[in-house]
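Each chain you see keeps its place in the complex, though not every chain is here.
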Amino acid sequence: MSRPAAPLVLHADRLLPADPGVLEIARRLYAAVRELPIISPHGHVDPAVLLHDTPFSDPAALFVTPDHYVTRLLHASGVQLAELGVGQGRLDPSAAREAWRLLCSHWHVFRGTPVRYWLESELAEIFGITVRPSAATADQIYDQIADRLTRAEFRPRALFEQFRIQVLATTDDPTDDLTVHRALADDPTWSGRVVPTFRPDRYLEVGSPTWQEDVARLGSVAGTDTTGFAGWVEAMESRRAHFRAHGAVSSDHSHEDVRTDPLEPADAERIYREAVAGRAAPRDAVALRRHMLLEMARMATEDGLTMTLHPGVRRGHHTPTLRTFGPDTGHDIPLRGDFTDPLRPLLERFGTHPNLKLVLFTLDETVFSRELAPLAGFYPSVYVGAPWWFLDAPEAVRRWRSAVTESAGFTRTSGFIDDTRAFCSIPARHDMARRLDSGYLARLVAERRLDEDEALDAAVDLVTTQPSEVFGL
Amino acid sequence: MSRPAAPLVLHADRLLPADPGVLEIARRLYAAVRELPIISPHGHVDPAVLLHDTPFSDPAALFVTPDHYVTRLLHASGVQLAELGVGQGRLDPSAAREAWRLLCSHWHVFRGTPVRYWLESELAEIFGITVRPSAATADQIYDQIADRLTRAEFRPRALFEQFRIQVLATTDDPTDDLTVHRALADDPTWSGRVVPTFRPDRYLEVGSPTWQEDVARLGSVAGTDTTGFAGWVEAMESRRAHFRAHGAVSSDHSHEDVRTDPLEPADAERIYREAVAGRAAPRDAVALRRHMLLEMARMATEDGLTMTLHPGVRRGHHTPTLRTFGPDTGHDIPLRGDFTDPLRPLLERFGTHPNLKLVLFTLDETVFSRELAPLAGFYPSVYVGAPWWFLDAPEAVRRWRSAVTESAGFTRTSGFIDDTRAFCSIPARHDMARRLDSGYLARLVAERRLDEDEALDAAVDLVTTQPSEVFGL
């Protein structure tokens, strides 16, 4: 006789502090925020999924193949990315099932990770799964999810509503015409708010192999002559205006560093033209990119788009995997990085500008207490971004609040950012943040550092006022 | 009917651990240190305040305007520094009241910060305030404090005594004649111990625009010819002797880094003379500053002044604010920094010298476990300085003890340093440190890592033996 499968049960107090006294306070705080709508001002969901309300195809496509948080640890555990269907487009049913089985049979490698926490939440709360994934239970779970995915209440729009998403931001290329966003906004049967985000990285990466064609395309879409730097600036301004007209509230930027040293106009022009001609020196290309980032901040002071910075990642660390499977396949690895000096030129110019909002994210925890909190504790434009990517995890979030709050308080932080392409993980991620903030605040109350009425107020602010203010929603 | 104002109540167990078992131990440890006198071997109180025993003028001058810990987060929250009276000298009564109102109406932005903790302690314990500051209660609190400030028992000398301050160190320029300290020491009606601290930074910052006139003035005060490096050394030695004769126990140093590479005597002389002539290369100026810091250590081995190093801050990060409001107005931002290699030349020469005491502070937490504790765990001259500035806060202090103790124990740390210019915050700051150390030690006891009698001994040492030994008091 085989052992009965272990149950999958979500405990009501999960992630709240273990100490009974602190737990009681945390429960009260969490109860006040648990059901509040979700504001998701930065993420990577494809808006077409909501426009067309296409049913999700299968459990692997929903939970495994496109999610590099999931595939990376499976890969580390000896599973080939090819076995998980990475980079292969839509999988046939048997390949999808096989990918799912690989996840379930490696369930133990995710112990103690937020990936496991999110997946368990999604399986239990959205799909009603009651057994722990394993090699033995993989098929049964697969079938249950697959069955639900055929039902109307599991289509994207129904889930969007069930998840109580108040605003969802996507991430979009400046040359995107945003017809999908337009169509969604114009759809009389749809009342959700889905806004685009202006993500111009490729047009600033002057040294990248595709930059020349990228800026040519940008000029063509914007109707400006991007063979000179003035035309590039004009094109950017024009596309930002287009995005704003379609509801965008922010631009997002991810480069190796956040240096923002200005160039003399003549130097910027010279380097730009050399780059268009394919002969900019690498060092000049980097200098121009930094100048361009400063230009983006200048534009932000004029059009009011919140500017989010996500620096410091070595993208595509393993070139053979990049070549075979493409980008975003689990081998982007963080780098050490600073903000104090690199951002100074930008902050000297615009740091006290009433129109600028600048949200600083990092994967290098050392800057939380040393640089980000001190900056956000002085500059009215600067907010400390929520823990991102590898740091969007319970222990890291606690370290972050501990490192940031004492210099920046709660009001200089961004509110939670899910930054996810895994649509079904959105509620679990926001819920995790609410539980953790409730726990942090409860400890302040338990240690008599904050009265409970104020902790309650702060907890609610963090999921309502803060993201609304930071992203001008 | 308006809501009654929320009360302001200090709980006896504030900052102690929440777990009931650990709390009980912590209470016992804290009880043993709570009432012990305060040793404050480094800070920024103006000794003239004690000499003249001038009443504090108003609540804004006492709690808001001069304290960049307070004004910075208000500024980040959209308040102009001008509205807070920064850089304006003494405020008229209505401006002072207005500045106070701005603090009270932004009380919530300080949630979870040590600034709030200190202010609450001061308001409740010194001034008997019983309502939580807010826009509604601002005037009432202002009036209550203002009233008390007119009373004899709230004048500086009375508070000094009430605070149980055993030693208070000020921070002074080498050219200061220390007549204020002399007068205070000679005052038969005064029995407190107030000692100067030798702070020679400006005379080492060879590249600064004022350096030439600074060293000229130094020479004139010391009666030596500072047009050559030997004269500079002689002047420094002479002024240190003057400070020692007036009770000084330490010199304090804050430069961008702690490099101490020696120069050949001829190079030092050459660069020094070029600098006096206003034509030292920037790189040479920095090299000379590092050599000068090494010289200060050499002097310390001879005269026994404890040497405290506070490196790694970008001062005046926002130039427009610096120009309008001056230095120390909230936009000094920490930098990454190392000690292992930079301090090596100094430690190779003097690290085992029986006369040297070197206290290392940092705003870069990464060096606590990586460099400071290992250095203090070998060199008999090196002590790890208490968490400083942005890190003088409950969560940071806990991280610091956790990071430092396992390599350096308790006896290689400096004892608490308040480093404050806010006179009334001194008892609250020392009390905070005592509570946190009691909590840390209580956890060691609760986890059976230390017997309670030893924890008690360590707790008492940290506020008596340690600072006395480290600062030769």
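First chain written, first letter: the chains are A and B, and each begins at residue 1.
Here is the rule we go by: a residue touches a chain if its C-beta (ideal position, glycine included) is under 8 Å from a C-beta of that chain, and two chains touch if they have at least 3 such contacts.
These numbers were taken from a predicted model, which means no experiment stands behind them.
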Full count of same-sequence chains in the assembly - 2 placed in this view: 3
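Methods note: only the chains that are shown with their structure count from here on.
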Distance between chain centroids, defined by C-alpha means - chain A, chain B (Å): 40
Chain A residues within the chain B interface of the complex: 19, 21-22, 338, 340-341, 344, 347-348, 351-352, 366, 369-371, 373-380, 382, 402-403, 405-412, 443-444, 446-451, 453-454, 457-458
Contact footprint of chain A on chain B as seen in their complex: 6, 10-11, 13-20, 72-73, 75-78, 108-114, 117, 132, 314, 317-321, 330-331, 333-336, 363-366, 390-391, 393-396, 399
